[in-house]
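Structure below; questions to follow.
With one protein chain held back, the other chains of the complex are shown just where they sit.
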Amino acid sequence: MVTKGSGVFSIVNDNLNMAVCIGRGLIIKNPVMTASGTFGYGMEYDGLVDLSRLGAVVVKGLSLKPRAGNPPPRITETPAGMLNAIGLQNIGIEAFLAEKLPLLKERNAVIIANIYGETPEEFRQVARKLTGAGGIAALEINISCPNVLKGGAAFGSDPKLASEVTIAARDATDLPLIVKLSPNVTDIAEIARSVEQAGADAISLINTLKGMSIDVERRMPKLRNIIGGLSGPAIRPVALRMVWEVVQKVSIPVIGMGGIAEAADALEFLIAGARAVEVGTANFVNPQATLRIIEGIEDYLRRHKIDDINDLIGSLAV
Amino acid sequence: MVTKGSGVFSIVNDNLNMAVCIGRGLIIKNPVMTASGTFGYGMEYDGLVDLSRLGAVVVKGLSLKPRAGNPPPRITETPAGMLNAIGLQNIGIEAFLAEKLPLLKERNAVIIANIYGETPEEFRQVARKLTGAGGIAALEINISCPNVLKGGAAFGSDPKLASEVTIAARDATDLPLIVKLSPNVTDIAEIARSVEQAGADAISLINTLKGMSIDVERRMPKLRNIIGGLSGPAIRPVALRMVWEVVQKVSIPVIGMGGIAEAADALEFLIAGARAVEVGTANFVNPQATLRIIEGIEDYLRRHKIDDINDLIGSLAV
Amino acid sequence: MIMSEKIDTCGEILGNERLAGNCFRLQVTVAAGFPLPRPGQFALLKLLRGHDPLLGRPLSIYDFDPANGVATFLYQVVGRGTAALSLQKKGNEIGLFGPLGRPFQVPEGASRLVLVAGGIGVAALNLLAREYGRRRGCRIDCYLGARSASDIIGLEQLRSACDQVKITTEDGSVGEKGLVTEILVRDLTELAEAGAHLYACGPRGMLARLAVMLQECDSPCQISLEERMACGLGACLGCVVEVKDLPDVPYRRVCCDGPVFDIREICW
Partner (left out) sequence: MIMSEKIDTCGEILGNERLAGNCFRLQVTVAAGFPLPRPGQFALLKLLRGHDPLLGRPLSIYDFDPANGVATFLYQVVGRGTAALSLQKKGNEIGLFGPLGRPFQVPEGASRLVLVAGGIGVAALNLLAREYGRRRGCRIDCYLGARSASDIIGLEQLRSACDQVKITTEDGSVGEKGLVTEILVRDLTELAEAGAHLYACGPRGMLARLAVMLQECDSPCQISLEERMACGLGACLGCVVEVKDLPDVPYRRVCCDGPVFDIREICW
């Protein structure tokens, strides 16, 4: 059977095509990936999630050297959400390549490295080293971390800086390059356009919204860092609106995320025009959330008699 | 007994001072007000809430002429929040002054009029007419409504436009002038500074975050307007962070709001430095939310042996 | 004044059981001061733990026992709120804000009432049937439509209050096969001549068809409408429907101008 839609397809028993292309020809078997920082280096979920069933595993943000991150407390719960100020604690790319990547490969996971640098030059170096290592399917560059002093969201809130970082990373890699945007901006579509022009193959959004919470009994911030990033179901309407704004302004694939907890949530993003989604905080609430979402999307497609997920993507009636 | 703090006080039986000054000498008996659009013209809550017990009643946004607002569906629930796209339906200032204001005065409510215009000139006219009418304690100008095509948030996301509107309204009134900011911006403190310079007596924030929700079964937006404003507990961490950013950059009083449902939530904003708070969506969930919050704040002050609420305001230990 | 005749209270669940398909009956004890609800009024039901789901859900007051302070609701599980409600057990507490909205109006001396209920719409009409079914000289006919025999709920109560209950099902599994409006239309001229007052509640499609049918005759008809709600008392302007002949602002609020409207007032 020939599937309709973009021509991207994978054969499953009932001729349901779940495969999507997320840029530069990278086809993943289904549109459900993990969001960086919420799935560790992947192996933390081993035994609970068969990593090969995921569209891709996006690992915790990696930097050139190991980073200690912020002092605790680093997280706190908020209504239907949570704040985090991890501060990009990570083992650094060397240790990742030596210790984590081989295990992920063994599990047949499609691996996307999320990367972070304090300067465009650092982004370039990290991109180059990861590209050279082999076995990584794509890079997602994080220009939107609200929890670090240098770089991070600063890059993501200025179209010019965002473009500079994108150019630096683009220069260092032939891998599909996904640029992850910050929602803490007036006009996210403008930033999206500028990273598209700078050579991004795809755009992912949203990173966390900057938020804060206070322990009123002690009159102290709940996070040692004072400010953290808000994630979880609470932010889904904002994330969806931004994805909707961006898909109308760029022609490269858009990967949506922010508060996706169930299949219906993922479907909102796909229908709005996202080519794929990332699942973040939901992994904490339900370690098998990604698998349930994949199954839920398949059920939905069958129920609605849609053979190819690409026919669903962007099908919002407005 | 002489109360400490700002010197603003009102005597209650146990010498607890709850009175605060929200700009241009306007002292309200406690820091709890209603948020515009969530309390109608006040009388809708008559019989449930004694309006004279509130710090102030901020009424639904008023425009020069009546406005029809957006076609339904106008609201939808989201995790710990809701989206609305009312589109500033209102009866217009004439009808407000003739039909609503007299009733509010009878109830001894402190009345703050929230106003909206499509141009700075319209803001000026509305401000002038309301000022002339008498019986209104202050004006809150809404430069941040996400649900109207003209004016609205456009004014609130550009420091220059925000300043122009403020100047226009300032020019037309001697009443305390509160400017209500939009959270859909990269740097809210910058906008705050510019409206302060333009003559605002106080700043209130936040209005709703722009959001969207999709009915996946019908593949249609849940709101007829596609995009709406997110309010409710979900947004509280974002609101608190913005209030915190603004109080550090301006010297006029700041009125905080966004997701306040309980006394503890209101206390977060006060401790962060807000001089008063507005309670919005919580009125829908619990029509007596404002009264419970006032009582809860009083309990907290007694428990912490704080005589004057002004000693609590801005007392965050960082 | 109707405004203050409502309270925000909470009650204990006495029972919450599935009647048929995805329809449940919920019984809640209410505080002693809970005002007597009028036919067509509703309450906002709120789950008390956490902020999600956030808003109350409007449910018609299906039955009310003032002696024991028990309010009964019939509801259908259609989304998150009603699904969460269906998980509540006997003994759990639930928030209740009501009675809300303008009730059905029955003019003095009306001697023939016709109730038209589609599916769960029966919930809004039951109190009306019970109140006027007991009156001398007032005949009540009820047209009850459902998808299938197994979806029919509340029939016993209606039968005991009405002079006649005509059932239609879409699959013909009980009563006549067809839509309730298709059966009603045959009797409409006769009913009009008899001076009947119509009262209807059901899916929007059913009400819209009824509106078209009624263009041909002049029987008065009140309907109960549904819209998503937040405040339930007229403050948020979230629940509006478009109405005819209002120049500046062509909308009325279902929660307080309704939920009962004259069918001819609404833009379908």
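Per-chain numbering from 1; labels A, B and C assigned in written order.
Methods note: contacts are C-beta pairs under 8 Å (C-beta built on N, C-alpha and C of every residue); 3 or more make two chains touch, one makes a residue touch a chain.
What you see is a predicted model; the values in this text were computed from it and never measured.
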Residue of A:79, A:117, A:221 or A:273 touching the missing chain in the full complex: A:79
Chain not shown, touching residues in subunit B: 79-80, 233
Touching residues on subunit A - with respect to the absent chain: 37-40, 43-48, 60, 65-69, 71-77, 79-82, 84, 86, 89, 91-92, 232-234, 261, 281, 283-288
Positions on subunit C contacted by the hidden chain, ascending: 47, 49-53, 80, 84, 87, 89, 91-92
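We adopt the following convention: only the chains that are shown with their structure count from here on.
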Chain whose Cα centroid lies at the greatest distance from that of subunit A: C
Chain whose averaged C-alpha position falls nearest the assembly-wide average: B
Averaged-CA centre spacing for the pair subunit B and subunit A, given as whole angstrom: 35
Inter-centroid spacing, subunit C versus subunit A (mean Cα positions, whole Å): 46
Touching two or more other chains - residue numbers and ranges from subunit A: 79-80, 233
Contacts with 2+ other chains: residues of subunit C: 50-52
